[in-house]
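The complex appears here without one of its protein chains, the remainder shown in place.
We just call them A, B and C in the order they show up, numbering each chain from 1.
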Amino acid sequence: MTGILQALNDGLRHSLEASAAVYLLGEDILDPYGGAFKVVKGLSSDYPDRVITTPVSEAGIVGVSVGMALRGLRPVAEIMFGDFLMLAADQLMNHAAKFRWMSNDQVRVPIVVRTPMGGYRGYGPTHSQTLEKHVLGTAGLRVLAANTLVNPGTVLSRAILEDDDPVLFVEHKLLYPQMMFSAGSEFESHQLRGRYPWSILRIAGAPRADITLATYGYMAEIGREVMVRLAYEREIFVEMVVPTQLSPFRLDPLMESAGRTGRVLVLEEGTLNLGWGAELAARLLETLDQDIQFRRVAARNMPVAAAAKLEQHVLPQEDDIFSAALTLMKP
Amino acid sequence: MTGILQALNDGLRHSLEASAAVYLLGEDILDPYGGAFKVVKGLSSDYPDRVITTPVSEAGIVGVSVGMALRGLRPVAEIMFGDFLMLAADQLMNHAAKFRWMSNDQVRVPIVVRTPMGGYRGYGPTHSQTLEKHVLGTAGLRVLAANTLVNPGTVLSRAILEDDDPVLFVEHKLLYPQMMFSAGSEFESHQLRGRYPWSILRIAGAPRADITLATYGYMAEIGREVMVRLAYEREIFVEMVVPTQLSPFRLDPLMESAGRTGRVLVLEEGTLNLGWGAELAARLLETLDQDIQFRRVAARNMPVAAAAKLEQHVLPQEDDIFSAALTLMKP
Amino acid sequence: MKSTPADSFRLMLQIRRFEERVLELFPRGLFYGTTHTYIGQEANAVGVLHWLEESDIVVSNHRCHGHFLAYGGSMHGLASELMGRTTGICAGRGGSQHIQWRNFYANGILGGTVPLAVGMALAVKKQSQGSVVFSFMGDGTLGEGVVYESLNMASLWELPVFFVLENNRYAQSTPIKLHLAGEIAKRFEAFGIRTMHIDSTDVDLIRNTSEELITSVRKAAGPRALIIDTYRFAPHSKGDDVRDLEEIEQFRRKDPLQLQAAKLNPTTVEELETEVMEQVEQAFSTAQQDPVADAGAVTAAMDETA
Partner (left out) sequence: MKSTPADSFRLMLQIRRFEERVLELFPRGLFYGTTHTYIGQEANAVGVLHWLEESDIVVSNHRCHGHFLAYGGSMHGLASELMGRTTGICAGRGGSQHIQWRNFYANGILGGTVPLAVGMALAVKKQSQGSVVFSFMGDGTLGEGVVYESLNMASLWELPVFFVLENNRYAQSTPIKLHLAGEIAKRFEAFGIRTMHIDSTDVDLIRNTSEELITSVRKAAGPRALIIDTYRFAPHSKGDDVRDLEEIEQFRRKDPLQLQAAKLNPTTVEELETEVMEQVEQAFSTAQQDPVADAGAVTAAMDETA
């Protein structure tokens, strides 16, 4: 079984190996340190010319990457914490995402910006956020989120090697120590093909699902726990539908699942308002004729506190999801 | 009749007059130039010590404003074009919006950041955007949008003088030359009280509305035109519901209207995906029991082109809204 | 040396007449949007880009027409872009501030293009291409933080980038004394970047001064910067000028075109005037007859498939 940290590291290594155009940039990414979360560990030793440690300059790092990409390279930038992404927001939105289209398709910007979002670690208000919702829906920028259901190393190397558009690749601090999911006897797992595959997870041998659980990234780990509890404690069967690509929004598998179950539970770690699931709601309302029960579980509308119990209060917990599912089942 | 530019200028002047704590900061805001869009014209002559022209440093301007606010002042920062807001995104999200809560409410950050969004002027991809959707749903940050239905000068001066939380105040380049709306004989207009009032607009003497038009800011101008066309050409009656506050999301008047009409048409100038209206969709799905027909009209998922016809293709037009309304009415 | 004094004059004149035409046509509704003309600053781009080699890269800013024409861009392509024609360099998508052609790039976000230039220089260095990246910016752009992030990396990694700082003494309406503290040259030197500073509108002097700096950059000696004190004669964009008329008049006495014309035979000057006026006419009239860019050729901002 592969761990996620290793899978990501493998994905980067594979990319460096496969193409001389691939470069890694980021703060503190040289060995022996190997990056704050060790995702790039070992790579600077093996590719010293193509792993470039940078000053503490998030906007600059992304801007430099865009420049490299415009000149034929395929840079991968690491932003140490997702919380710092907003420092590079202008570079992402007004440069990376625009050059292709505004140049009348004369150029491409194949960069990947990797960054770990997320809390549950007590790092406090500026080191625990889930901020990707703020860049979703940007024309010209793809946003992916790693999860354990689809090898994130494979996804990452596809984004690096095959995708000619800029990609924000969202990781999660708590994903790193996880193992790749294997369905075992408890689950049935199903992947939809594509460069950035979807996963659909069901309890093995379960009847038709009652609820569609729409979630992504690390939240799928929590979602999985709750699926089991709901099945065994309440005989409520959940179908968890997990995209790898968050933006552009291509939500067909979710719409289909929602059509089957009639109930949608969205789970997100960011604050609730105008999160990824809101676009799902809009699409459901726009396109489905049938009645849909819909609930969201997400962070409370406040910063992520440092203290354990407070952080717990702010971020979504298993119990919140469990009760939301029960509410959804009420006639 | 007051023009919007004048109303905003009056609101700033009133604020400067009312409180010695009020300061204006921004690029090129001194007389005789008076700011790129002239909103601050005349104020530096009358309040030379409190109108401070800055270097071209958007992040710095917002950061300096946060610092001033933390020390008891009430700064108002102008970002010349809304397109440049992302340069200050970190200051808005990780500083302005967080200090109050993360200090355990020991401090407040009463800043107002004003900026004109919007296209229809041929300014091209980096000077025509509607980017506020990217900061909506930020805990601790209020986002307001000026419109002609509620005196934007009054709203602005309330934000400056009365609001102790950080406010992003969204203007629009095409709003400046508009006149304050007056209902005349054609419309019935209705305001909901509050610091940041809602407006509800109906065609005078119209029967029960068929459609709720949910929109804000400059789009309400276009919405109004379409209301008239729909009423006179098709006898379709629209109730336009316009919030001044976009975030935090307090959508009750919209939910009520939607409950009455059963049909919601969202109109936004930004790109469609995960725009303001998506949160409305989520709330509708979460809370309304009845069947709702829902459509959104927004910019296409691409940058705003410079060329007139291309820009027109990208940005929402009257006809798009008109046809969306017709679609909504289909049984 | 590629060009004679007459060549430089011709190029400056092309820029000048082109830009004058733009300002003249704007009120007539032939364009849409806005523009920032290069009138008065022609000697900078023409002088510096004299040393341009085929594989070199130019990263420009909002005031890009002059850079573009000096780079070798076509007047017709630019005129079409401004008029929103399908024949525009970016088929009307970009407009005045957002142009891209061969190794020429511009964007309307001040400062935002400077890290791009540094990244391009990194690509050049890593691929051992020996090209020089020319990065143009104005005095006002020194307000943007990302510029310093870029200078640091350029110097730290000894990248082949040549920073050209056109100090026209204003950021939009704001005189330099109200937006810039300290000395411009030191802003670059603080990052270990060798910098020269000249106050001149003489294209030959600018060309000669930049030669040695550009040669060092090309020899992989790391970044260099040239600060050129200059002046724009026209408004910041269209009609928004609040500068002192006497000040403008004074600087007009150092008009780079007049300086250069004085070095030439008056008949040559006259001939060049005629030649260039025709070219400009031709560019705009052709552009005006070109098809208007419309939704027909619109593509997606990206590959949307998942």
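As a convention for this text, a residue touches a chain if its C-beta (ideal position, glycine included) is under 8 Å from a C-beta of that chain, and two chains touch if they have at least 3 such contacts.
What you see is a predicted model; the values in this text were computed from it and never measured.
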Given that one chain is not shown, what are the shown chains it touches? A, B, C
Sole residue of B:S199, B:Q245 or B:T271 that reaches the chain not shown, by the stated touch rule: B:Q245
Which one, B:S45, B:S103, B:S182 or B:T327, makes contact with the chain that was left out? B:S103
Using the document's definition of touch, tell me which of A:G42, A:G72, A:G124 or A:G262 contacts the absent chain. A:G124
Can you tell me which of B:A139, B:L175 or B:A209 touches the chain that was removed from the display? B:A139
With the full complex in mind, choose from C:D7, C:E20 or C:E189 the residue touching the hidden chain. C:E189
Contacts of chain C with the missing chain: which residues? 142-149, 151-156, 178-183, 186-187, 189-193
Positions on chain A contacted by the hidden chain, ascending: 27-28, 30, 32-33, 36, 53-60, 83-84, 87, 121-127, 301-303, 305-311, 313
Residue numbers in chain B that touch the chain omitted from display: 23, 49-50, 52, 54-55, 57, 59-60, 62-73, 75, 90-91, 94-95, 97-107, 139-142, 163-165, 194-196, 198, 243-245, 248, 250
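Here is the rule we go by: only the chains that are shown with their structure count from here on.
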Would you mind checking which chain's mean C-alpha position lies nearest the centre of all protein C-alpha atoms? B
In whole angstrom, what separates the CA-based centres of chain B and chain C? 36
Chain-centre distance (mean CA atoms) for chain A and chain B, in whole Å, is 30
The positions of chain A in contact with two or more other chains are 90, 94, 97-98, 101-102, 139-140, 248
Please set out, as single numbers or ranges, the residues of chain C touching at least two other chains. 91, 93-94, 98, 107, 109, 145, 300-301, 304
